[in-house]
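Showing chain A:
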Amino acid sequence: MSKLLEVSGADVVFQLGLNKTKTALQNVALAVGGQQPSITAVVGESGSGKSTLIRLLLGLQPPSRGSVRYDGAEVSRLSGASQRTFRREVQAIFQDPFAVYNPFYRVDHALMTPMRAFGLVRSRDEGYARIETTLQRVGLRPEETLGKYPHQLSGGQRQRVMIARALLLDPQIILADEPVSMVDASLRSTILEILFGLNRDLGISLIYVTHDLATAYQVADTIVVLHGGHILEVGDADAVIHRPQHPYTRALLEAVPSPDPDRDWNLDAEPPAPSAFLPTGPIGLYHTEPLRAVAMPLRPDEAPTTAAAVQQAVNATRSHHHVQAKP
Partner candidate 1 sequence: MYSLLRNTRAALLYLGASPKMIAGLVILALLLLIGLVGPLFIDVRLAEPISVRTNQPPSADHWLGTDSGGRELLAVIIAGTPQTLRMGVLAGVIGTTIGVMLGLFSGYFGGWWDRIISGVTDTMLTIPPLAILLVVAASVRAVNVEMMALIIASLSWMHATRVIRAQVLTLRELGYVQMARLSGLGNFSIIFREIFPNVIPIAFASLVGATSGAILSGMGLEVLGLGPQNTPTLGMTIYWALLYAAFSRGMWWWWCPPIIILALLFIALFLIASALDDFANPRLRSQS
Partner candidate 2 sequence: MRSITRRYGALGVLLVAATTSTASTTLAQQVAREDQLIFENISERVTTPENYNPFLPSTLQHAGLQQVGFESLFYYNYETGEMVPWLASGYQFNDSFDEVTISLQPEAKWSDGTPFTADDVVYTMNMLKDNAPALGNYSVNAKTWVKDIAAVDAHTVKITLTSANPRYMLDAFGVRIYGTTMILPKHIWENEDPQTFTNYDTSKGWPVSTSPYQLISSTSTETVWQRRDDWWGAASGFHDLPEPLQVIFKTAGSEERRAAMAGNNELDSVWVLGRDNFEQVVANNNDVFSWFPEAPYAYLDPCPRYMAFNTTQAPFDDPQLRWAISEALNRDAIVDIAWENLTVPAKWMTPDYPPFASYMDNAADLFSEYDTLAYDVDKSAATMEAAGYTKNGDFWQDKEGNPITIDLVIRQGEADQTRMAPVVTQLLQRAGFDANFVLSDIAAFSDALNSGRADAWLDVSCGGISDPYGTLELYHSRHAAPMGEVATGARTRWSNPDFDAIVDEMAVTASDDPRMQELFHEALAIWLPEMPAIPLVQAALLTSFNGHYWDNFPTSENNYVHPGFWWATDLLIVAEVTKKQP
């Protein structure tokens, strides 16, 4: 049984000027981990609030309204040992596999520092032993990796070292923010495979944040569609990809070039103007089927659901067969 990271009813509002604000996230609810380790893909274009969501989940950004809880406790109020536990157990992998390295140090520093900081190893040798095993786990040869400066490694190698870094801390949850978008196309599936393996073999829950529907479909159990700070659609990955219900999701899918050679690429179609899909009034998420919910104008007589509830429902039904590999 693993711990649950849950966002409920959270808004994030930034103060820009004296009387100017920007709402980055509005009424967002998400859940990661819990009884069933799962993979949730958060899909959205740039400006949809993805980065803010990541920061919110990592506890780097307090919500303006609502809450972020880990294992039942409010993240912003954690302190002492429980805060350290949260820090260690919720890890992240970022988009740019170069910027996350301090150019001043060798990659060893990125691997050793967190273990030392969390007191996971007592000696250098013990640390290196763990590092070597973990590097092998992500498909790297320790002797080719250690002692190198970040710029001496390829993008794929760097990203795998980052995954190893997260793994070294025995995490419960990993937030992967566009982990393959800056990696050579040839290596993307390898990295996704590793991530998928973490979930499958180690029971680590993942939030996979991306703008790429194809890879989301490839790895995720649940897909959450984020746009303009709102969750517009949530549901079982198969269902969302094959039967999109929100017009925005549909537009996104139509913009994806089809691998089917018989189908024309939709080059003439106007790309969806992002603002066209933004809700104009108050909205809520409403079930359209048991494992689906879509954003709709608020109905006075009916209680909306939350993305977290849908995710958990999906995970519950998947739990018994979640070991089976995806196509």
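The rule is short, and it goes like this: a residue touches a chain if its C-beta (ideal position, glycine included) is under 8 Å from a C-beta of that chain, and two chains touch if they have at least 3 such contacts; residues count from 1.
On the choice of candidates, all candidates are chains of the complex that A comes from, given by their letters.
Note that this is a predicted model, so its numbers are computed, not measured.
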Which of the candidates 1 or 2 touches chain A in this complex? 1
List the residues on chain A that touch candidate 1 in their complex, please. 58, 60, 84, 87-88, 91-92, 94, 96, 98-106, 109-110, 113-114, 117-118, 165
